[in-house]
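So that we are looking at the same thing, I have put the structure below in structure tokens.
Note that this complex is displayed minus one protein chain, with the remaining chains in position.
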Amino acid sequence: MSQAAHLDKLPPEPEKATLEGRNKVLGFWLFLGGETVLFGTLFATFIALRNSVLDGPTGIELFSLSITAIATFILLTSSLTSVFAIQAMHHKNIKNMLTWLGVTVVLGLGFLVLEIYEFYEYVAHDGFGFTTSAFSSSFYALVGFHGAHVALGVLWISLLMLQIKKKGLTTVTAPKIYVASLYWHFIDVVWVFIFTIVYLMGKVG
Amino acid sequence: MEANQEQVQDRVKRGRIHEGPRNHIIAFGISIFLTLLAFMAVANSALDATFIKIFIVILAVFQAVIQLAFWMHMKDRGHFFQILFLATGAFVAITAFIMAVYWVWW
Partner (left out) sequence: MAHSVKKYRGLMDWITTVDHKKIGILYFAAGGLFFVIGGIEALLIRLQLMFPKGTFDILDGQTYNEVMTMHGTTMIFLAAMPLVFGLMNAVVPLQIGARDVAFPFLNSLGFWTFFFGGVLLNISWFTGTVPDIGWTAYAPLSGQEFSGTGSDYYAIGLQIAGIGTLVGGINFLVTIINMRAPGMSFMRMPLFTWTSFITSGIILFAFPALAVGLIYISFDRLFDANFFVTATGGNAILWEHIFWIFGHPEVYILVLPAFGAISEILPTFARKRLFGYSSMVFATALIGFLSFMVWAHHMFTVGMGDIANALFGVATMLIAIPTGIKVFNWLFTIWGGKIQFTTAMLYATSFIPTFVMGGVTGVMLAIPPADFQFHDSYFVVAHFHYVIVGGIVLSLLAAAYYWWPKMFGRMLNETLGKWSFWLFFIGFHLTFFIQHFLGLWGMPRRVFTYLPNQGWDTANFVSSIGAFFMAAGVIVILINAIISIKGPKAPADPWDGRTLEWSIASPSPEYNFKQLPLVRGLDAFWLEKMDGKKEMTPAEPLGPIHMPSPSILPFFMSLGLFIAGFGFMYRGYEFESAFMNNLFGYNIIAIFGLAITLVCMFLRSVYDDHGYHIEVEELQKEG
């Protein structure tokens, strides 16, 4: 079966065409519900320990609004591009889908580079390491956990892009793409709260 | 006649599949706007600190809801369990938040 004929046969929403696909999408949503509690606990810890700075630097001294703004813009845009990837998938346009996914991955990498640079600055120049104070531990735990999620997402989406190239868009691969895009949006939603509660509130004092 | 029917069918299908990029770009615009508003509120030192905090948290919640509804398709049909479970997760997260604010230090 040629690729084009195969695509024609693909149902309109390939991610929900099979029971396995529907299970996967629903199961992933439930997992995101669990992740909400996971990040909720991390946020709660940060809020509880945010003033325990000891002799270390405080949020006001550390945070730079411009870096946070750039990071936010990058991640927001990447969320939009991953929506475009899903739209391309629904229109069965594999080339566009891969392009948008590629842009998402590049933006994700950009975000990571920025975060690593930020952490490096904190450790090297501000003397703000993981063990400096309870504030620093909770800061790195929360923001680092989010960063680890971004890194995992970048790896995951890259792997899926390779799979799509090999296997094409099928009722098996489509749910994977859909779920990865849900994951990516969720990371973005978490970041909305991170820039608000950690950085902006930290700046307000 | 035939072509017309096809068009109708196509439109029906498309409506079910996807509403096109317009809504997503609007959601992006709103997100950017809300983010800018939050950053500006913080940069504006004339405002009261408590007011800023409450204001930006409301903005964040608003932005999160928009992204969930549009980008994660929560506004579409067939998302009852998704909404139920994410809302419950958020509820537990909020209890943890209240715990952290009121019952850790005294």
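First chain written, first letter: the chains are A and B, and each begins at residue 1.
Everything below uses one rule, namely that a residue touches a chain if its C-beta (ideal position, glycine included) is under 8 Å from a C-beta of that chain, and two chains touch if they have at least 3 such contacts.
All of these numbers come straight from a predicted model, not from anything done at the bench.
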item	value
Absent-chain contact - pick from A:10, A:26, A:94 or A:151	A:26
Among A:62, A:134 or A:190, the residue in touch with the chain that has been omitted	A:134
Those residues of subunit B which, in the complete complex, touch the missing chain	81, 85, 88-89, 91-92, 95-96, 99-100, 102-106
Residues in subunit A touching the chain absent from view	19, 22-23, 26-27, 30-31, 33-35, 37-38, 41-42, 44-45, 48-49, 52-54, 130-131, 133-138, 141, 159, 163, 167, 172, 176
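Methods note: only the chains that are shown with their structure count from here on.
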item	value
Parts of subunit A lying in touch with subunit B, wherever the complex brings them together	12-13, 26, 29-30, 32-37, 39-41, 43-45, 47-48, 65, 69, 72-73, 76-77, 79-80, 83-84, 87, 90-91, 182, 185-186, 188-189, 192-193, 195-197, 200-201, 203-205
Touch list for subunit B against partner subunit A, complex	13, 16-18, 20-21, 24-25, 28, 31-32, 35, 38-39, 42-43, 49, 52-53, 56-57, 59-60, 63-64, 67-68, 71-72, 81-82, 85-86, 88-90, 92-94, 96-97, 99-101, 104-105
